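The complex appears here without one of its protein chains, the remainder shown in place.
Let's turn to subunit A:
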């Protein structure tokens, strides 16, 4: 495979990078497609034309200013809270796993799970909306009770890569975990 042609479950292309820093430390990054200027312009034009049509009918200028304010506020909120730029998984044997997602505004949200709490990293299939998807998840256990799964942390939630990408991450993670 010369080119990394991976897609997510909806068919949109994503980028997958895998780095092996050491024998016991691996890092995987999955990036979504960037927000394209064309889609932003199209949506803004549609919303503002609709607002102008409503203004034309009702002759009330509040419609126009509220449409502008709503568009700007929703864009800012979307960029800061909704649009995920890339998601990273860093696994270090005997230390733990760090999951971080960085948003389009530059905000980064990081979680760390220590190795004694991790039971396994598996690929599971589950019903999502109207279909079944594969997703990678960390099975979290209490150190005091090694057989009970206390919670499940799904990984790569906003990019949702397909099975070919997940298999690579799974194999690399299992190499690191099984050496433990």
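Note that a residue touches a chain if its C-beta (ideal position, glycine included) is under 8 Å from a C-beta of that chain, and two chains touch if they have at least 3 such contacts; residues count from 1.
Just so we're on the same page, contacts and distances are computed from a predicted model.
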Can you tell which of "Sorting nexin-12", "Phosphatidylinositol N-acetylglucosaminyltransferase subunit P", "Ig-like domain-containing protein" or "Medium-chain specific acyl-CoA dehydrogenase, mitochondrial" UniProt lists for the chain that's not drawn? "Phosphatidylinositol N-acetylglucosaminyltransferase subunit P"
Of A:7, A:142 or A:157, the one touching the omitted chain in the full complex: A:157
Among A:30, A:67, A:137 or A:176, the residue in touch with the chain that has been omitted: A:137
Logged for subunit A, residues touching the omitted partner chain are 119-120, 122-124, 126-129, 135, 137, 139, 148-154, 157, 167, 170-171, 174
